[in-house]
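As you look at this complex, bear in mind that one protein chain is not there, while each of the others sits in place.
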Amino acid sequence: MKKQYTLAELAQYLGASLIGEPECMIHGLDTLTRAKPGQLSFLANARYARLLEDCAASAVILHADQSEHFAGNKLVVDDPHLSYARISELFDPRPRLEPGCHPSATVAPNCRLGEGVRIGAQAVISEGVILGDGVEVGPGCFIGAGTVIGANSYLAANVSIYHGVVIGPSCIIHSNAVIGSDGFGFAPAEGRWQKVHQLGGVRIGAEVEIGANSAIDRGALEDTVIGDGVKIDNLVHIAHNVRIGKNTAIAANSAIAGSASLGENCTVAGCVGIAGHVTITDKVHLSGMSMVTNSIPEPGAYSSGIPLSPSTEWRKNAVRFKQLNSLMARVKQLEQDKEQDTQKDENEDQE
Amino acid sequence: MKKQYTLAELAQYLGASLIGEPECMIHGLDTLTRAKPGQLSFLANARYARLLEDCAASAVILHADQSEHFAGNKLVVDDPHLSYARISELFDPRPRLEPGCHPSATVAPNCRLGEGVRIGAQAVISEGVILGDGVEVGPGCFIGAGTVIGANSYLAANVSIYHGVVIGPSCIIHSNAVIGSDGFGFAPAEGRWQKVHQLGGVRIGAEVEIGANSAIDRGALEDTVIGDGVKIDNLVHIAHNVRIGKNTAIAANSAIAGSASLGENCTVAGCVGIAGHVTITDKVHLSGMSMVTNSIPEPGAYSSGIPLSPSTEWRKNAVRFKQLNSLMARVKQLEQDKEQDTQKDENEDQE
Partner (left out) sequence: MKKQYTLAELAQYLGASLIGEPECMIHGLDTLTRAKPGQLSFLANARYARLLEDCAASAVILHADQSEHFAGNKLVVDDPHLSYARISELFDPRPRLEPGCHPSATVAPNCRLGEGVRIGAQAVISEGVILGDGVEVGPGCFIGAGTVIGANSYLAANVSIYHGVVIGPSCIIHSNAVIGSDGFGFAPAEGRWQKVHQLGGVRIGAEVEIGANSAIDRGALEDTVIGDGVKIDNLVHIAHNVRIGKNTAIAANSAIAGSASLGENCTVAGCVGIAGHVTITDKVHLSGMSMVTNSIPEPGAYSSGIPLSPSTEWRKNAVRFKQLNSLMARVKQLEQDKEQDTQKDENEDQE
């Protein structure tokens, strides 16, 4: 069960230059300080080059610039962090389900299951579901009627996907994520709320990852759309009719309100709130806890919020925030008075 | 399976004035720009009236003021948005479960199930549960002992409801929502925490909607209470002993701390935090990311937080926040100096 590879195999997998013993066996991956003989490590940040000296790993992935600092076996690459990411897959101990449907799963008769599909215990697959080749549906998952999941996508345990959702290939969806729940749509009706039934769906591209306990609502009429390569962390809310461009990454506990549109290659840090109906262009980077209430037409880094202080100091400053507009007026008044005085002085001097 | 209605039927359902062909068949609903022949659309906002000209829908719901702008069939109503909401229900494609209990579900023998109850695959219904007529419990749901759910309420897949919870009729609870988990109650005990067991329950009114992955805790001694018509979005936290008045709506990722009380007909936007033990009156509207630390005795709109800036600008301003109190003092000093100078000048002038 333990996966192991020769350094030569790993060098070939990475396209790395191997300096050292090609037959050296590697059975694991760890940090420079923790790696033991038989394991591989990596130096992603030159700041930590001093750790190479005492590193016990059998081999290290590093950039040519640091090569001299390690005496042992080396895999020399252009981007050690990326190489580490790629090689991490080889040592992932995640157990896979057995191919086929677990006998305790409930699978509707008219589903279409690709080659090598794996369906876990107690999972429920509704009518008309289509699962591509190699799809793995974890134990306890629910997949609603007519939902389509692309090849090699993987759903961890207890994921809930409603009807009429389309998910691309090679996606990863973590436990208790929900996709296709109703958007939060209501019309006011004499002091109460009339539900707007959500008739749209959700379309998710290829290689999307969705974190644990995140929720993506179905569209009101049109679909909610998540582009290829989008990465969504845990506990993220994506409201109805949101559109997220390719390769945008959204960190945990962020919420994106209805009909907002995010561009490609954006990064949204944790706890960010994005208001409904705004449009954010490509390559926008939002720092943690940012509050986005307007569209962002220019790429770049944006922030909001107040930095932390000791509570006693914070209270003194926070109360002044409510006087900020009047403070501004007072400073303006002082400036005008000053201006007048200067005028007066000049006039007097000229007299 | 496809639902279709004549315009005459729809006009009657809405109480609308029909202008056009009563026998025109409608089999769907979409936006003005997307609707095709055979579908109905609606104009909820006069700003979009120009879209009526090219609208391909077989009929449009609109207000009498806009009636002249559309040449085709019309359903004329007072509130097109509300009419759209009402009619959306007719075209909702959500598949319903088969009546009865799925054979894979686990239903305790002493439950009381109303007429037409539907229980999905792998669901677990504990001892003494009472489900009203027409209740639908999605696949994988858990319902704890003694919990009561009112007629026609619908639980999507994988909802978890603890013991001793009371839910009214016509509620909708989305996937992976949790109701009745323990409130976060601990007594400090020599550096560690002694759990306060949560002996209260949760009482939820009629026509309440609860979003995906939201959590409502049971009370410590008294119940947590959610009023009729309350709408709760995804990923919302409602702590123990919170009370929420009728028809209040709470958007995603908001959190309401213990024993807080919200009035009726409030709206809470996304990512709002409400401190424990505060009381908020009726008709309070909180904008996104508001931080509520005190009670709000007056109806109205309230906000907090800092608007977004480019990060470089934000950093310059944010650092100044910590000097706000001293800045205020400095301005006061300048004003006093000014005042003194003016006094002095006046005195000199009088001399």
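All chains are identified by letter, namely A and B, in their written order; residue positions are counted from 1 within each chain.
Throughout what follows, a residue touches a chain if its C-beta (ideal position, glycine included) is under 8 Å from a C-beta of that chain, and two chains touch if they have at least 3 such contacts.
Everything numeric here is computed off the predicted structure, so don't read it as measured data.
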Touch as defined at the start, partner being the missing chain; which of B:73, B:126, B:170 or B:265 qualifies?
B:126
Touch with the omitted chain, as defined above, among B:172, B:235 or B:266:
B:235
Pick out which of A:140, A:164, A:263 or A:276 touches the chain that's been left out of the picture.
A:140
Residue by residue, what part of subunit A touches the chain that was omitted?
29-31, 34, 79, 81-82, 84-86, 88-89, 91-95, 102, 104, 120-122, 138-140, 156-158, 172, 174-176, 207, 209, 211-213, 229, 231, 233-235, 246-247, 249, 251-253, 265, 269-271, 288-289, 305-312, 314-315, 318-319, 321-325, 327-328, 331, 334-335, 338
Need a quick check: the contact residues on subunit B for the chain that isn't drawn.
104, 106, 122, 124, 126-127, 140, 142, 144-145, 158, 160, 162-164, 176, 178, 181-182, 184-189, 191-199, 213-215, 217, 221-222, 235, 237, 239, 253-255, 257, 271, 273, 275, 285-287, 290-294, 296, 300-307, 309, 313, 316-317, 319-321, 323-324, 327, 330-331, 334, 337
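Definition applied: only the chains that are shown with their structure count from here on.
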Averaged over CA atoms, how far is the centre of subunit A from the centre of subunit B? Could you give it in whole Å?
25
